[in-house]
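Only a portion of the chains appears, each positioned as in the full assembly.
Chain lettering (A and B) follows the sequence in which the chains are written, and residue indices restart at 1 in each chain.
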């Protein structure tokens, strides 16, 4: 059990650090920006990653990547996060679409779609959830009807990050309306978005990270079915595994930052020298560090050839708790319980508190994470 | 003992509910367009301002519980009426026995000013020219009741400076209010503060109830995995816990109101306990309401966040929930120390 960088890791970390220092020189503090400005910087940042060849960091060399492993990606993300780098705007392309197409795509699909992700030309989004299918993803109803040469897709999707910037969608649709089991009959389509109607969803903190998408006779050619007709559920599980893996690389940083901000605020207000505060921060610190260490162990397991296990759900659950509690405590430390938004920094704190309410919902609800732990770690019978 | 609602109290609740209808539209509209008086505002002010005011103070001799029952019903609907703020201000005065007739008739609209910026609890004095914060509906108020533990002052608009603040719940506009001059105090401040604080506790109890009702309705109707999500214990038990916490808050509020009205020796601790419990219940219920709504819960277009906004604003008002909880504990310790 060794948590230190190997010699090569250290060299890579230095290489990454040096590049980041240069590439971030003109990038302002993202926390201070409006959502629009943040998004513009995310796009610029994506371009810089692509230009420098970081976009395919952990993709195999034969697909244009650098062929490095999950640890290298973790090191890159960690160094970027330390420096407050923007979030790359085509994360779905780099982290989900690329790896899934590499895993399940035909040579032709790989040749058609991978270069656009590496070059930064094609942005992707993930069309899985539907208004009627949240935690119960397999109940999705978007229908794909066979037509000459392809499929005609109709339906709606929801909670789609970045849909307004994407031109391609990882789309789950039902190609068999009456399958023998509910996971059957789903296919995974690589869908062009020119006939999608995208409507931003305003969140309770006024941000518009997510979208609703309406599909009206979207045509997807047969050649863009990924992994074969009716095999969509299996392919989707691959994407979800990549999503969990890539989340875990970032989660701990957000948890640490939430605790940092809380402590900084308390320092500023002279409210951090009593035992009750130490007690609360101590509890947060334990869980935040547990998420960091758990992520390192997860990366090490993937690196050793294993697949991250269901314990990843414990990290997601701990993480959500840390950020929610730290952000709530920060609001409560604020003058007037944080409800006067024109107070110094109050609006941003309240926005973060509200944003964090979603952490027990997005990326698999808290209830879903606990079900995974119960069923797959403890072997308890299904409750649903 | 008749620890049940009187027929009158049941009527009050029913009447208020009928008047406000489903006014969540008002709370939502305020988000986009700022506060405006709901259609029921004037009628509430005119019809109910005497609730909780004794005959000695010029009122109809109604109990504080009567008022709480009305405010709780308002809270559940989130109706953005000035009534609760006005009624709380009247209660600040009622402690001293001098409520202007125009206020009792709902013609002169009051609001209370009790928290000094940077402090968590009630102001120590009503005198001086120290600014008060978290003053609700100040922009449209006719007069201001500045209160501290040593008494109250009733100030007209000309005697204060009002600085509008940005409220997390635009349906409850908040302001800083600064008296421009010192002045004479009336009455016993503490009794008034207790009475007014219970008005906030009652509204919070209502907010908690409204959030629970909304979440339960969603849980009965939303299906996943072929079943209503309310049939999953993980969903159902969050709301069951909210029910227990909310019942605690409301029972404490009712008892505290009775204790204050009857000058019981435990009135002070009961008021603190009620406000602490009510803030906790409302915030908890609103957060659970968001969680049970899943993805919809974090959208602006769904209603759960409206409950959270109101809950947090009221939890901060008339002393934060955390302050009241600590006061509850401190009084309990003091009581036990005295009896040892």
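As a working rule, a residue touches a chain if its C-beta (ideal position, glycine included) is under 8 Å from a C-beta of that chain, and two chains touch if they have at least 3 such contacts.
Fair warning: this is a prediction, and the values are worked out from it, not measured in the lab.
The full set of protein chains in this structure file adds up to A x2, B x2.
In this text, only the chains that are shown with their structure count from here on.
The geometric centre of chain A is 40 Å away from that of chain B, both derived from CA atoms. The part of chain B that touches chain A in the complex is made up of residues 115, 117-118, 133-134, 165-169, 174, 223-227, 232-235, 287, 290-291, 294-295, 297-301, 305, 308, 312-313, 315-316, 320, 322.
Taken in their complex, chain A has these residues touching chain B: 129, 132-136, 139, 158-159, 201-204, 206, 331-332, 335-342, 347, 350, 354, 357-358, 360-362, 365-367, 370, 383-384.
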